[in-house]
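Of the protein chains in this complex, one is absent; all others appear in place.
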Amino acid sequence: MHYREVETKREFVARLEPGADWREEIETLADEEEVDAGFFYALGAVQDAELWFYDQREKEYEAVTFEEPLEVAACVGNVAWLDAERFAHTHAVLSRPSGQAIAGHLHAGTVFAGECYLREFEGELVREIDGTTGLDLWL
Amino acid sequence: MHYREVETKREFVARLEPGADWREEIETLADEEEVDAGFFYALGAVQDAELWFYDQREKEYEAVTFEEPLEVAACVGNVAWLDAERFAHTHAVLSRPSGQAIAGHLHAGTVFAGECYLREFEGELVREIDGTTGLDLWL
Partner (left out) sequence: MHYREVETKREFVARLEPGADWREEIETLADEEEVDAGFFYALGAVQDAELWFYDQREKEYEAVTFEEPLEVAACVGNVAWLDAERFAHTHAVLSRPSGQAIAGHLHAGTVFAGECYLREFEGELVREIDGTTGLDLWL
């Protein structure tokens, strides 16, 4: 296991903008405030969603799109540098009016409403390609 | 996007009381300690649950009730003022013995066991009606 002790630099609460992209909203906050490392969690609702699933054998992502309103029951993620841009690695659990839950890596989703809490850490997290998994990982 | 830098005032861990209401337990903690703004996450189990789903077109909530024991696999939310009362906006992912997940806005649920971590921020979060979504939002 790789781990690092971190120190919190700043904390933010954010209300995501209806009509904007869920992940891009978090990245916009990170860019505006120059957050180079952080963890966040969030809740709310989206108007649609594109989830990505990583095929652990083929080492590539597959996309599934949901063109329907969904609650964001839980969303967790972190902010790090990836290919010279701030990237919000975002996982989410979404749900339909029946209560049925769908979940995965949230590539995109149009915000209906969103409430996010972000902690910024001192220093940077930088993603680099990992040979074992094929993923871009930090530390 | 609307956001605010916040500073942590206090932190709490709580064990929710069996038989009590999940959301009310968090609001009771907020009332007793006069928490006017905060974010929390939690896990545990409930004896039943009432989930609400927001109809983004009709701008009203619909309720779905589950009269069965459920794990609380993930619960995230925040504490703010709403209509002169402290309100714990609570989303949760629940699950059945088969592993099947259901999720949404947790209006109510009878605690079987619950473990919660709450961070209190300086200042207040106050919810007011938002014309675009019909929801009560802060910031």
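Observations on the model:
We call the chains A and B, going by the order they appear; numbering starts again at 1 in every chain.
The rule is simple: a contact is a pair of C-beta atoms (placed from the backbone, for glycine too) under 8 Å apart; a residue touches a chain by one contact, two chains touch by 3 or more.
In this text the structure is predicted, and so the values were computed from the model without any measurement.
Taking the complete complex into account, residues 10-18, 20, 25, 28-29, 33, 41-43, 45, 47, 69, 71-76, 93-101, 103, 112-113, 115, 117 of subunit B touch the chain not shown. Annotation for subunit A: contacts to the undisplayed chain at residues 1-8, 37, 39, 41, 51, 53-57, 62, 64, 66, 74-78, 89, 91-93, 101-105, 119, 121, 125, 130, 132-133, 135, 137-139.
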